[in-house]
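Left out: one protein chain. Kept in place: all the others.
Per-chain numbering from 1; labels A and B assigned in written order.
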Amino acid sequence: MKKHLMPAFRYTLKDYCRSAGVFVGVIVLVMVFFTVQVSVNGNGNNMALSGLATASCIFLFVLGVADCREKLRLMNQFGLSRSTSYQAELLALAVLAVAVAAVLEAVTGLFQFFAGDHFWFYAGDLYQLIYLWGDKTLILTFGQHVDSVLFNACLTFLLAVSGQFFSLLFWRLSKRWAIAVGVSIPVLLNLIPWSIYRASALHPILSRAYTAIIGFWGASAWNFMLSCLLLSAVIIGINWLLLRRAIIRAPR
Amino acid sequence: MTFTEDRPIFLQLADRLEEGILSGAYPEESQVPSITEYSVNYRINPATALKGINLLVDAGLLYKKRGVGMFVAIGAQEKLRGQRRERFYHDYIETAVREARNLGLTAAELAQLVERGFEEDGN
Partner (left out) sequence: MAIELRGVSKRFGGTQALNDVTMTFGENRIYGLLGNNGAGKSTLMNILSSRMYPDAGSVTVDGIPADTDAALGLLFLQGEKNLFPDTMKVRQAFDAVKLFYPEFDRVGAEDLAKQFGLNLKQKITNLSTGYGSIFQLVLGLCVNTPYLLLDEPVLGLDAQHRDLFYKLLLRKYADNPCTIVISTHLIAEVAGIIEHTVIIREGCILKDAPTEELTADVRTITGPTALLDGYLDGRTVLSESVIGGLKTACVQGTSGQPLPAGLELGRVNLQDYFISLMNEEDRK
């Protein structure tokens, strides 16, 4: 099994890097464009360079959705078992998550460094927002940058495997169920956070649980990362159960 | 080249080879096509080709030079002529007799037809 895992991993990663390259390229161009525009227009406007984590989340989520089945098909044609194919894919996604986060963090760091004490210019991200209290004047240390990268990587990896989950669900479900799921997911996604919040107010135990979890996450980025990784592991387990007996067919 | 459906392919292949030896197309000590060539050109399984060739090897008409291929044995032509005469009777005469019976010909009438055949072929 080891013999084929590395070539499969390298092949998958190279493939992902192409899409990632486009994504990162676009982001950087957008950043440059807006920076130039704002600096030309003067001090009146505040520019915030954030939301890169969100963009990365969406990118990796879509990657998980779009590519999962196609990769499994291709790897089967190459004579790889499902377990090797899926392992290679997960490894590639993990590396990709870290790489994309690192590149974007480096770009953000550069902007921060050069913007210095121009108060109208803010470059930061989710990690900074949550754990460093969104202090706009802050220039992150290297250690803090590393934390930010890992934070983003864990979050985006979670979203990637979630994307895979949806893709696999649609693969295994019959058409009727697929439509039902497809309609209900966005609805649920909107309802669940609100419901949890409201539910937590219903009963002291729930309320304490809710506060404990939020507190746990708030205490340190590492806690949140751990939760992400645990949840990812669970989803990966479910994904494996979904794909291990799925029928591989050519796309119509 | 196609094979007919009335006899197994390996037998037909063996026949063709024998024809070649008899007619002198494959002189003694010359090399006959390899199993692969027969297989590819006639679109048959190599095992079938091998079976046909082995028939001739067993009859002492071909021999194998290791690493080179199959060659026509010395005296093959003579041997074949002898074998062929006996087979001629089975293959042609018996069939002709049966057909003659179907048509209601007597032995004498059949002999007349044979003579006619020799005359016409001479022209």
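FYI, contacts are C-beta pairs under 8 Å (C-beta built on N, C-alpha and C of every residue); 3 or more make two chains touch, one makes a residue touch a chain.
Treat the numbers as computed from the prediction; the structure is a model and nothing was measured.
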item	value
Partners of the unshown chain among those that are drawn	A, B
Hidden partner chain, touching residue among A:13, A:27, A:63 or A:80	A:80
Interface residues of chain B (partner: the chain not displayed)	3, 5-9, 35-36, 39-48, 98, 101-102
Residues of chain A (touch criterion as defined above) contacting the omitted chain	1, 3-4, 7-8, 11, 70, 73-74, 76-82, 84, 245, 247-251
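Here is the rule we use: only the chains that are shown with their structure count from here on.
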item	value
Euclidean distance of C-alpha centroids - chain A vs chain B, Å	77
